[in-house]
Each structure stands twice: as structure tokens, then as C-alpha cells.
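What follows is an incomplete set of chains from the complex, kept in their original frame.
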Amino acid sequence: MSFNTFGHLFRVTTWGESHGPALGCTVDGCPPGVAVTEEMLQHWLDRRKPGQNRYTTQRREPDAVKILSGVFEGKTTGTSIQLMIENTDQRSKDYGEIAETFRPGHADITYWQKYGIRDYRGGGRSSARETAARVAAGGIARAVLADMLPDLKITGYMTQMGPHGITGDRDMAEIENNPFWVPSAATADQWAEYLDGLRKSGSSVGAVIEVVAQGLPAGIGAPIYAKLDTDLAAAMMSINAVKGVEIGEGMNAAALTGEENADEISMGPDGQPIYGSNHAGGILGGISTGQDVVVRFSVKPTSSILKPRGSVTKSGKETEVVTKGRHDPCVGIRAVPVGEAMMACVLLDQILMDRAQTGGKRGQIG
Amino acid sequence: MSFNTFGHLFRVTTWGESHGPALGCTVDGCPPGVAVTEEMLQHWLDRRKPGQNRYTTQRREPDAVKILSGVFEGKTTGTSIQLMIENTDQRSKDYGEIAETFRPGHADITYWQKYGIRDYRGGGRSSARETAARVAAGGIARAVLADMLPDLKITGYMTQMGPHGITGDRDMAEIENNPFWVPSAATADQWAEYLDGLRKSGSSVGAVIEVVAQGLPAGIGAPIYAKLDTDLAAAMMSINAVKGVEIGEGMNAAALTGEENADEISMGPDGQPIYGSNHAGGILGGISTGQDVVVRFSVKPTSSILKPRGSVTKSGKETEVVTKGRHDPCVGIRAVPVGEAMMACVLLDQILMDRAQTGGKRGQIG
């Protein structure tokens, strides 16, 4: 079962609401003896935390993570790791008026219909604040992966904001230099101007995020129902506001012929097979090929906007909703570190599954 | 764990290889007392089975399903249901030459690298023949759903073949009238011509399939990590050759503004909320809204083509591969009933989860 848990062997169970006292997660199945500190996790949380620039919600949360169990003298013990982040800037009064009204495009109405009760403050459990716990768990996964596969590198970035893609060539070195994590300085400038306009008009816009893992060996992935791409699709689709997930060519694979799409194989200089292209996104039959693993997902525009939208109340009256809280004009921006965290968790989980079944033995070529 | 099992409560475990003696699945957690016969399951299998027209593989398999357990005097007993389909037309000799060579774009190489052994005949476990077991399991799910929700309707169809979308308006009545399950007679003609050309040239092409569920009540879906959309994404991505999954607007959600994307709500004539649009694809916060649930997925072109492609052998020599077996020029066609089956299984599974947790009680509006 997986109400609030993801992962097969590296298992993360999250808890907490947007405006409760705290949120966090339990990380279970973590290998022992791995160096983990609060500072290491904080590094990743700081990338996601709100209020860092004018393009993200102005809620001021330090998102300070505490390790409550499972780490002793700076190393994981193999027992369950509890991570807690206290909420400090919950202006619940902002949400008083939506207690009785459902915001269009939000989970307000479906949580009510399913459970008959909901913590309406800030979206409660359906708030994107839940993703802070994912980023913390991803920090644990990264620490373990750094031990196991020092050359593995996970990089997330935006490739589209609203209708605008990347202008010109990608320059990965630029990703950390702009608030959008876009690999292009020129594009960052264009998007800034575009988003400023949207923000001022009280609107919002969607985005596409790409996450790439470099350095994953061939042979990782558990067919048929825990394929690497299956797990990645589930992981990304579980993030708030995500509406589509692609591996490699993604939806565009439909338009290709067999000869266009098949990645030809040859022998590389190190005696290992190499590929002439990567339409597959690094995954064949659910198992990694050793190429870059490439995942993309779309994030819809946040529905919390200043423009009035028609809706209904709990008592069944029609009304108009204007959401005045502190929201992200492009919530996709903060989804970048979340996507990276999910990639880290899925890869580690799959590596542990592979280690269980195969013991790390591989079929050799050549 | 989910190596070969999917579902939380309605659990399907599949087994079997393309050229072994048989394949099948165990369906576990099925509600008792539901009428199920081999004929009912055969109806769905016949839609997927190969050799039905010139656009699908010429392998001749009756795909006759046998119920070996879990059904007594025509009704499910609540115990595990075993479904078996015997393989009858395994021309293994077709595959002799690929025992030592990896077909580009196939799982041949990754299965070898992961396991160090593989049944190379017809792709072995990675063959799309595995999906016959899914369709059989989907037949069970449909029987249960028909009991629980008589108005629920699941419909799959193709919306794109290669670069070609649907011409003109959709006419759902046409879906069963053409070999492509496309809701447009004119489009079917155009696609037939296009695919004939491709087939003769020994090539193949991708496709987009859409599956819609009508009549699912609001409140179905288990946040955070078994959201309805998450489970659907995993289910579809687990199908052979799928590279992208979309819910509602899908990847296009990125291009929209908040006011364009939010589906406005009003009160319908029956006193229940209705929506002015369905960008969300019937799911908010991972829970159904009561609108149509809309899922799309892309299927890549099969890599088994007559055009030579560069590859390598197990001993590390470079070579060219031409795949001569009996393959589908557009494997997406036969993915339509598979997508429907996965939708049926996911919906039933989610309904059972909801029944467990909420007992079917719903928050009322109005």
C-alpha cells in the first residue's frame, strides 16, 4: 500500500499539512554507515524553500530540517530516519474565506468529496509544502548515492515556461545562475520579463522541467511493474500539479519511424557498448542502458490567481473565487529541486532492488 | 515490491515468456460473487490478439484463456484467480540469429546486462505478448466494475499515428469500425494508406492512444503516493514501448495560464457541481472529480524492422541487424485494448482502496 509512502526498498513516508505545526518524513531502508548531517540536507532544502526571489511565494519559511532518529554520530544506522521541518510562517487567516469555498483547479473540492473533512488552511495536505519532505529525503538518497556511485550526477532544469522554450544552445553552467534553473542566460532574461508581466497581472503559468541522471550503470530497473521508467513516471506524476511525464523522446516518439527512433549501438573505446543517439532516454525494457536517464514533466499553472473564477461553496451556492494568498506565479520553478529529489530516491531504490536480486553481477559484453 | 505485480488491493501478477509453453497471471483481491466466465475474458483478448488484419503481427495465436482457480460455478470466490493462455505459434527458429546479437531499441541488451541470462526467443519476458495477461486481468476488473458501477464506461482509441493526427471531428461510433480504433472514418482511410506504405518498406511507426473513463464518481484516488493519476501514469508507462503519459492537458499544461487552465465550477441541474471544461482530465489532487478521466500515452515505433541498423554482439563485435520476424508495423494499434485493461484495473483498485478507507462515505455539497 502506498497512501503516503513511496519506494520499494528505500521507502519514504511523508506527513504534515501546510499550516500544521510541522511536516516531515520517515526514510526507511537506508543503508547503514553513510555520512549524513542536517547541514547536508539543508543544502538541498534551501534550493526549494520559498521566498528566495520575486518569482516564488513570499511565505517566509526557513525550512530548517531536524534529524530525530536513524543517524548516530553523523552516520546512518540502518534504522528508520525521521526528518522534521517546523512550519513557522503559517498565516492561516489568509485562508479563512476559502474554508467554505472550493478554489477551481485545486484539490479543495476532491479532498472534501473523498474524506468529508479537510484542513483547508493553505491546501492542507494537498499543498506543495509536502514536497519539502521529498527534498529532505532526496538529500539522504543523494548521500547514499555519492557513496555508491561517486560519478553519478543528477541535474534538473526548466526547458519551457508557458509557451516559451529555450532560446539558442543549452549551457548547463548557467543553471545555477538564474532563478529559473534554465540552462541559458539569454532565456533567463526573456523569461524574467515574461514572468514579471504575469505576476503583476495576478496570473500564473505552467512549465516543463527536465531531470537528467548521468553516470548510472547499465542494468538498473526491475521489469515488468517496477521498471525504471515506470517508477520515474509515478514519482514525477505524484508531484503536485504535474500533468505529463516523458522519458527520452516522450510523446514525440509517436511521430517517429522505427529507423529514426532506434538508437544504434557500437563498441566504445573502453570496450563497452555505446549508443549513437538517446531517443530511449537511457532506458530499454525498463532497465538502464548506461546512457543519460532523461525525464521530463509538465507542471500546470497554479490555480491560486488574482483573476476571479467561477466556483461553488460547500452549501452548493455558485460564487466567484479570487485567491489572495502568497503564491508562486510559476510553481514549476520550485518543482526543479523536487524533481531532482524524486530522481535521486528512485535511482537509489532501484539500485537497492537490483543489488537484492542480482547481487550486482552483470552480463558482460565483449 | 512489484517486480511482476501491479495494484494495491486488486493485484495482478503476470508470468510467461513470448515463446514459453504459456503465459498468464494471478488476480488477487478480487471481490467475491461476481459473474466471470472464460467467454467474458475471451471477448477482451480477441480484441488484442495478433493476426487479425494486415496491420498487426502475422503470428497466429488463438490466445484462448483458461480459468484455473478462484472461480466456482461461474462466480468469483474471493480467492486468487489464475488465468492461463497457452502459446501455440512459437516459431522460435525465427529468433535463432539474435541469440548472440542485440537488436537496437530492444530490451535484448539491457536484460542481458542486468541478469546475465535471457530467453532471447521473441524477446522472452520483454515481449509485448505479456500484455495478453493484462487484458485477461482487465476482463476480470471490468466484470467487477460492471457490478459496482453499471454506468462506468472505458473507451480507448488512437489519436495519432506517426505524424498524423485525427482529421475532422471525432465520431466515437466509428472506433469499432476500423483496424486502428480511431474515432473517424476518414482518418482511418488515410492511416491505412500511410501504414500500407510503411509496412511494405519494412519500417514501423509510433502512435498516441487515449483512454477515457466516463461515469467514475468523485472522490476516487489515494493521495499522496497512490494518486489516481500517479497510478495511471505507472500503469501506462509499464506497457511495452510507452515513452510518455499525459493526464488531461498533459504536457500542454505548461503552455497555459492559470485562468486558462482552471476548470470553473458551477452547480448542475441535479444539484451536483459541474465543470465548464476538463483541462484537469478528471483528476484534482490525485482524486477524481466526477468528470471524464482522460489519459493519453505515446507508443514508440517497434524496433523490429527490416531496415538494417548498427548493433553489437554478445562477444563485443559490431554488426548490422535486420529483424525478419513477424512484427507489428504500428504496435500502438494493439496497445489500445491494453490501455483499456490497465485503466479498468487501476480504477477498480482505487475503488477498493477508497472503500477500505472511507467506507464509501462522501463529503456532500449543497
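A and B are the chain letters, set down in written order, and residue numbers restart from 1 in every chain.
FYI, a residue touches a chain if its C-beta (ideal position, glycine included) is under 8 Å from a C-beta of that chain, and two chains touch if they have at least 3 such contacts.
As the structure is a prediction and not an experimental result, all values here were calculated from the model.
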{"item": "With 2 copies placed, total copies in this complex", "value": "4"}
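FYI, only the chains that are shown with their structure count from here on.
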{"item": "Euclidean distance of C-alpha centroids - chain A vs chain B, Å", "value": "26"}
{"item": "Interfacial residue positions of chain B with respect to chain A in the complex", "value": "1-6, 8-9, 14, 102, 104-107, 109-118, 125-126, 130, 160-163, 198, 203-208, 218-227, 229-234, 236-238, 240, 243-267, 271, 273, 276, 279-281, 283-290, 296, 298-305, 307, 309-312, 314-318, 332, 353-354, 357-358, 361-366"}
